[in-house]
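Of the protein chains in this complex, one is absent; all others appear in place.
Up next is subunit A:
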Amino acid sequence: MGKPGRVSSLAGDGGLFIPGCSLDSEACSAYQAGVVCLCGAGLLPGTMSEHIHLSLALCRIGFYTCLRALCCKAPPPPRPEFDVVCIGLTGTGKTHLLARLCSESTEGIVPTTGFNIKAVAFPNAILNVKELGGTDSIKKYWSRYYQGSQGVVFVVNSACSQAELETSRAELYSALQHPQLCTLPFLILANQQDRPDARSAHQIKKYFELETLARGKSWILEACTTENMETVKLIFGQFISLLEEKEQEPSRI
């Protein structure tokens, strides 16, 4: 059944599909022919089980995919996708956060004057994020993008002025009550924690009065900074769990 450490599975028709092959079973012609797929994995006929038919159709695969086969990297099963809208005042760091989540350069980021659509991959889900600019001229159009969302990411600059925090709160309340968002999970990020004057997550949570005003809704509020992306990813992982739970709820017509 192949070399030790290598996972292999017998197909019903006698073909042996080695998951290390970079092709999935449907694309691998050897598998389809019901024969052993070596895929350059270096398996020798002598190690094959005598039950396995030994006509070999070698898949012609380049060096890179041989490397993948040797590393036992199977094609991953497709991840669930969720459509999410990302809002917050200008300067709160939305574009920056998303760029960092996608391992992209943050060089040359300027205030967003429209939308940025991005697919952000996490280990167990893909978030299709619609990030919207937060300047006064753009935020009046936010609601045009709410339809079809399954979750909301609301970003706050933890070190902003009191006036700005008040405006943030008003916008958050507006979103929490909007008919197209009011039943959705919310992730509220107290961002820019690296700033010396950053308020704590606790302070912001208290100021936003979420315990009372968002009661009965599904939400998380966490502190974060792009200086610590591991924490950001963990927080998004929690948010994805909320999205999955929501998805599993029976839908009401």
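In the analysis below, a residue touches a chain if its C-beta (ideal position, glycine included) is under 8 Å from a C-beta of that chain, and two chains touch if they have at least 3 such contacts; residues count from 1.
In this text, contacts and distances are computed from a predicted model.
Q: What is the protein name, per UniProt, of the chain that does not appear here: "Auxin-responsive protein", "Protein unc-119 homolog A", "Palmitoyltransferase" or "Histidine-containing phosphotransfer protein"?
A: Its record in UniProt gives the absent chain the protein name "Protein unc-119 homolog A".
Q: Could you tell me which of A:T90, A:S149 or A:S168 touches the chain that is not displayed?
A: Hidden-chain contact among the options goes to A:S149.
Q: What is the set of subunit A residues that contact the non-displayed chain in the whole complex?
A: Residues touching the hidden chain, for subunit A, are 27, 60, 62-65, 67, 81, 83, 102-104, 112-119, 121, 126, 128, 130, 133, 138, 141, 144-145, 147-149.
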